[in-house]
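The complex is shown incomplete by one protein chain, all other protein chains being positioned as in the whole.
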Amino acid sequence: MKIIKIAYIGGGSRLWAQSFMRDLALAEGIGGEVALYDIDIPAARRNQQIACRLQALPQAVSRFTYTVATSLDQALIGADFVLISILPGTFREMDSDVHAPESFGIYQSVGDTVGPGGVLRAMRTVPIYEGFARAIRRCCPEAWVLNLTNPMSACVKALYDTFPRIKAFGCCHEVFHTQDFLCCVLREMTGVQAQRRDIYTDASGINHFTWMTEARYQEYDLLSLLPGFMEKYFETGYYEHGPADQWEHDYFAYGNRVKMDLFRRYGALAAAGDRHLAEFLPGAWYLASPETAHSWHFSLTPVSYREQNQAKKEAEAAAMASGAVPVTLAPSGEELVRLLRALCGLDMVVSNVNLPNAGQMPGLPLGSIVETNCVFTNGLVKPVVAKPLPAGALALVQRNCANIDLLCDSIKQRDLNGIFAAFAAQPLCDGLSLRDARTLFDTMCRNTEACLAPYFH
Amino acid sequence: MKIIKIAYIGGGSRLWAQSFMRDLALAEGIGGEVALYDIDIPAARRNQQIACRLQALPQAVSRFTYTVATSLDQALIGADFVLISILPGTFREMDSDVHAPESFGIYQSVGDTVGPGGVLRAMRTVPIYEGFARAIRRCCPEAWVLNLTNPMSACVKALYDTFPRIKAFGCCHEVFHTQDFLCCVLREMTGVQAQRRDIYTDASGINHFTWMTEARYQEYDLLSLLPGFMEKYFETGYYEHGPADQWEHDYFAYGNRVKMDLFRRYGALAAAGDRHLAEFLPGAWYLASPETAHSWHFSLTPVSYREQNQAKKEAEAAAMASGAVPVTLAPSGEELVRLLRALCGLDMVVSNVNLPNAGQMPGLPLGSIVETNCVFTNGLVKPVVAKPLPAGALALVQRNCANIDLLCDSIKQRDLNGIFAAFAAQPLCDGLSLRDARTLFDTMCRNTEACLAPYFH
Amino acid sequence: MKIIKIAYIGGGSRLWAQSFMRDLALAEGIGGEVALYDIDIPAARRNQQIACRLQALPQAVSRFTYTVATSLDQALIGADFVLISILPGTFREMDSDVHAPESFGIYQSVGDTVGPGGVLRAMRTVPIYEGFARAIRRCCPEAWVLNLTNPMSACVKALYDTFPRIKAFGCCHEVFHTQDFLCCVLREMTGVQAQRRDIYTDASGINHFTWMTEARYQEYDLLSLLPGFMEKYFETGYYEHGPADQWEHDYFAYGNRVKMDLFRRYGALAAAGDRHLAEFLPGAWYLASPETAHSWHFSLTPVSYREQNQAKKEAEAAAMASGAVPVTLAPSGEELVRLLRALCGLDMVVSNVNLPNAGQMPGLPLGSIVETNCVFTNGLVKPVVAKPLPAGALALVQRNCANIDLLCDSIKQRDLNGIFAAFAAQPLCDGLSLRDARTLFDTMCRNTEACLAPYFH
Partner (left out) sequence: MKIIKIAYIGGGSRLWAQSFMRDLALAEGIGGEVALYDIDIPAARRNQQIACRLQALPQAVSRFTYTVATSLDQALIGADFVLISILPGTFREMDSDVHAPESFGIYQSVGDTVGPGGVLRAMRTVPIYEGFARAIRRCCPEAWVLNLTNPMSACVKALYDTFPRIKAFGCCHEVFHTQDFLCCVLREMTGVQAQRRDIYTDASGINHFTWMTEARYQEYDLLSLLPGFMEKYFETGYYEHGPADQWEHDYFAYGNRVKMDLFRRYGALAAAGDRHLAEFLPGAWYLASPETAHSWHFSLTPVSYREQNQAKKEAEAAAMASGAVPVTLAPSGEELVRLLRALCGLDMVVSNVNLPNAGQMPGLPLGSIVETNCVFTNGLVKPVVAKPLPAGALALVQRNCANIDLLCDSIKQRDLNGIFAAFAAQPLCDGLSLRDARTLFDTMCRNTEACLAPYFH
């Protein structure tokens, strides 16, 4: 059994930390310590208690003890792996990110990656990540660092910019959902049942705006099934994890009509939830208004919903932590533990993650953060060269990639002029006059100034 | 004296042909034949008559005889130089290009380069240029080919795509106007008088969206004078060829406020007329409405004005041709004859032209058509490596360059799906819903279908 | 069970065909037809008979029938896979390739890849491969093409140059031997036993001159064990498949002293047999004379030995074909069938093969044929981006890669001047005066003129 230490920054998180703790309890061949670190120490303690109960279940396979670290360095020293999933700022800031632009006619379905919300979120996240990178260099320079926080590209870029020899990559599950969608396409068109891990997809681009250029299951070329599928389902929409109209009452569901529309126009399958995809494209296309979004079969997620949801999740967590509610173990479907085991030498996995472009992504600059398949094996992560995107899709990706690079470089230099240039160049801001763009940017900065000290001293 | 044959395709043109004929009459060290070819033969004959009178003036230095060719091949056989300045289609088509989008809220100040009008114009021009390239390969493969027609990038790309060994480049005078503007800046800020050919500028980017990163006259760094200049003139605007408010009654004038605004935000000086620059940027910035354009101190040029103007110019030309009005000789300020003399070995000139990127334009793909300085000398045109653009400006150029490449590749393959992708991706279309974009594209195609046979068979 | 048709060009071959037939008989999940094509029809028939016996053995798992095709097209029509292992020319030509240079002081241990012998062999092989590529385009454009013939890079390049959409790659087992060597290193230094497929290596470069930059087994960084290993074994040498002095009586054995010497000087492990490696380097280093080679613990393989060996193998084959000698089944250790099964969707494999550089090999030109890891899965081969080579090693590889590209381009154009430039630039020719280089080249061309008709018409 391989003994490892895992540091979890943002160790009080509900979403990522709890699914990770479950998968970890079910993992064969590894054991050791998980050090939870969080600025919300009670949340970390709660997760520690839950983990303790999970590890005590009879189905638990691995042996892990959980500690709560009271400082970042304490968590990191001796770590073999570092996971990072934080909320930069609070929902108060996210409320501004998502909703302040609405008075200028800019609607965001998520608001954490690109668009005005993504820019502001990057502004408050990157300086924090610069600090993480310095701490990792200081405490555990050889550790593998798995980032889960959005905006993904900016976070990963900040880690590499600050500590170029860092062994970091960024994990996201959006591509997996599109793989699930393709399994549905296969089933609907041929009756054949497949699991997402049984199909091979060549996904490439940037995080939340990746595209599939090839997808195969046995003798099936899955992309070639799409035109027929779309004849049947384009109008009604189709959702891989529920009924087609689930988006009407589930803020995270969508009908895949954006994805199908893009496929028809560009010849490649955009591989993220429609709520994400829409934000990388001109505002007038899919997000001109809430009604436009609805006509494409997805909704805008209000931050108030996230807050309520969080309160609910916290209550559940507290109940699990206290033992008032029993904890249960089942695989989450995520890949984190699978990648971690592969890095430990227990498996070989090909999965899509975010890394600086070293040649794997044709058409994007070397050094930009790109998402492609990588081979994970004993102590190594090796990017796989992606098939070139169709020219039309590539142009859309290039535009966003250039904006992200401009944004990150400007943030790094605390250059508000460059940051505003990146803000105004967001596709979601396409309909904004320069005056309005400036007013909105200033407003959003003011709304979140508590988290923007690095820029306003 | 160097004896040469020049073929002029579009030899009935008023603007370019007539200024060229004047400069040619004044050129030292060269002589020979100019073969005018035009589908409007009377217009070519008229220019022949005017040229005959010009050459007969006492100030005429060179010896050139002018002929009217009745076929393209007749003009090209034996040619050392080929000039091309054509109007692809008629003003009827241009009227659709420029004004059809207005009912969708898209306003174009020129409409011949990018934006919806530029896309449609490229669709009807490129197939014609493919024919020119084949004729040049057949008749005069060693000739130098100077293109003057818009959309410049698409025309030059079509020539190289069809006949890769062609010796072609594209000439445009927009950068010269910005050099004039910089001379004004120098005079206003220091009292020093300079001529545009006395200053050195490093201009780079793509045609009509070039940017100056360096500009020097003697000990003066001209770009460093701009902040002070803008303090004085940003509000009122400033026009290099007339009073600041000339734009109010001159459709081709502008107050350079767009240029100054871009300089403030991106740190480099966009080097074309504001009417062109605005079309490369999101429609909401400078072209949201005629009023927005006016607030930035430029107007939208209606095609009806071009028609009236043309009628007037034709009457003038007829009068000159018939001898009813005397012809006069004065340098035009254009560079065509200067470049031509340099290629004949009579001079060495550095001037900005459009060529496939062979390394001269950092940040844009190799092979894309770019505009940078080149050294012109005896039989050679050698691109000069440009200083890298600031990241914000580069991102704007990259977006347009990718659109042009997508458009050209799709036109080459007569792929309407790809062409529409490029259409919808135009910055001027940024505010357009997908449905409206499709409707507009279809309408514009229908309006000009007489010229779009290659796509609709 | 997946039913496939495999065309085997050079289907009378003993080495590759026979190990392939054995592995194929042992393969699970596939079946169908193997069409053997060879200009030596009796040899193909003999292999057919042997295969028939192999398939009849009780251990045989798959169901394959073997046919002998009487024309190339007959073999190719309907093929899903095409394997090519041919001897370009005869041993008569190879005798000239290997031994003619000896009178000029150039000694070759193999003589089939680079050096004077490799150049001449490429000259007679490439035109044949151009024919294969045309036949594949004509008969089975979607087939996967596995090349086994040397010179590997030139063969694969000829396939892609002639039919750019071909799905071809080149397979070689030299890296596997170095993996075996690393298993020995591990065992000698730690006592731990591992199989080569259990270790992960990042090998990159060009065929027969690949280098390992990373090699891991469980927690062991295998390259870091090498300095200690070399302290013990550098003087005596070490052979992964037998005693250290086996090279003294086995023309294919070697003591790995070249490899260890290169590791000491360049910090990466050259990953091919020493007999191959030495030929990519200046002749004075390891091949100044037979004695120099011996001092590095390898021998020069005389072609006469290959001839005797062939006669022996033919007799064995005949005996097996006729049933005079029983046939037996055991895995060969090769990867061909494993890759083929992966392409059928029955496995996922990472293995090193030769492909045009699409970004996987930093420091070599795009389009050059490079050898790196690739992911093989259902219908797809995806190159993995290699870790950059140390600068010193990269310079050595670049030199040879440039020579190969020059050679291939010149052969394609039947340009003897360019071919001679590549000949004179071979590292093995480094000590040759220009006059001698020319004399030698002319002699070698004359010796093999029966196979060089494409150049001398």
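By letter and in written order, the chains are A, B and C; residue numbering begins at 1 in each of them.
The rule is simple: a residue touches a chain if its C-beta (ideal position, glycine included) is under 8 Å from a C-beta of that chain, and two chains touch if they have at least 3 such contacts.
Model, not experiment: these values are computed from the prediction.
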Quiz prompt | Displayed chains contacting the withheld chain | solution = B, C
Quiz item: Looking at C:66, C:81, C:266 or C:280, which residue reaches the missing chain?
Solution: C:266
Quiz item: Which listed residue, C:31, C:388, C:418 or C:454, touches the chain dropped from view?
Solution: C:418
Practice problem: Pick out which of C:31, C:78, C:282 or C:388 touches the chain that's been left out of the picture. | Solution: C:282
Self-check item: Interface with the unshown chain - residue positions in chain B
Solution: 200, 202, 214, 216-219, 221, 345, 348, 350, 358-360, 362, 373, 375, 377-380, 382-386
Practice problem: Write the list of chain C residues that the hidden chain touches. | Solution: 261, 265-266, 282-285, 288, 292, 391-392, 394-396, 398-399, 402-403, 405-406, 409-410, 417-418, 420-422, 424-425, 427, 429-434
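The definition used in the following text is that only the chains that are shown with their structure count from here on.
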Practice problem: Could you draw the chains as nodes, link the ones that touch, and say if you get a line, ring, star, complete or other? | Solution: line
Quiz item: How would you label the chain A and chain C contact, same or different, if same means the shared numbers make up over half of all numbers there?
Solution: same
Practice problem: Please compute the C-alpha centroid of chain A, do the same for chain C, then give the distance between them in whole Å. | Solution: 43
Quiz item: What residues in chain A touch two or more of the other chains?
Solution: none
